[in-house]
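Written below as structure tokens is the structure these notes are about.
A protein chain is absent from this complex, but the other protein chains hold their places.
On to subunit A.
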Amino acid sequence: MRSEYLPRLLRPLLAVVILIALWQLVITVTGVPRYILPAPLAVGRALIAERALLAHHAITTVIEILGGLIGGVLLGLVTALSLARFRPLRRTLLPLLLVSQAIPLFALAPILMLWLGYGLGPKILMAMIIIYFPVASTGYDGLRQTPQGWLDLARTFGLNRRQVLFRVQLPAALPSLASGLRMAASAAPIGAVIGEWVGASRGLGFLMLNANARLQIDVMFAALVVLVVFAILLYFGVDALLRLAMPWHRDGVATEY
């Protein structure tokens, strides 16, 4: 176990170290000014020096991301279940959902700020909107593609439609839904940061814009690093939760469903 586990952790770490070395190499070779691209060490110093400021803004962004994730996943799930359950809803809501995806999120952001102000609300909503679609569509796809054999069984067992939906279709849709949730976890920070760019007084996106205006490029990069680290943690956190929820669906086992 241990001998397998260590390289699994070491390999991505090694990749990070190589990337940082390349970064330093580019700076040394090209002599690019530090207000364009700061050295890794300068970013590291900024991370430590400005840790209180970074933490202050990170908390806001984390709340926005988590709020958006929870709200978007719940709303997406309810949509997927309703679409699977009610045929008339499919005819009206499904085309609308697809059309809604043609609206660029960036274009929506200023309108949301206008309507909802500059607080947490519109950022959470932005994150929710960006998460909602992958969850709703993968969830609905999964619910729709329940193998006919299980539906046959359910029918001969004498199940009603609600029981079929929650006890047969929903667990059968979990692997498909899981890929939607992983997508959602990696997209959530985008929604929050876009919201902060358009108009905010707190948050990592706001800090980046602010630092950019003051030519504090090292702080800007430090904020980016914090954001990336959180996004990665979020992804693996969601992944771990999904593994817990699907103990049968381990890698290499039961991949046929």
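Assorted remarks:
Please note the rule applied: a contact is a pair of C-beta atoms (placed from the backbone, for glycine too) under 8 Å apart; a residue touches a chain by one contact, two chains touch by 3 or more; residues count from 1.
Simple rule for what comes next: contacts and distances are computed from a predicted model.
The protein name that UniProt records for the chain not on display, among "glycine dehydrogenase (aminomethyl-transferring)", "NADP oxidoreductase", "Tryptophan synthase alpha chain" or "ABC transporter", is "ABC transporter". For the chain left out of this panel, the touching residue among A:27, A:112, A:154 or A:207 is A:154. Considering A:44, A:121 or A:171, the position touching the chain not shown turns out to be A:171 (whole complex). Residue in contact with the omitted chain (choice from A:90, A:144 or A:249): A:249.
Against the chain not displayed here, subunit A makes contact via residues 147-159, 163, 167-168, 171-172, 174, 246, 248-249, 253-254, 256-257.
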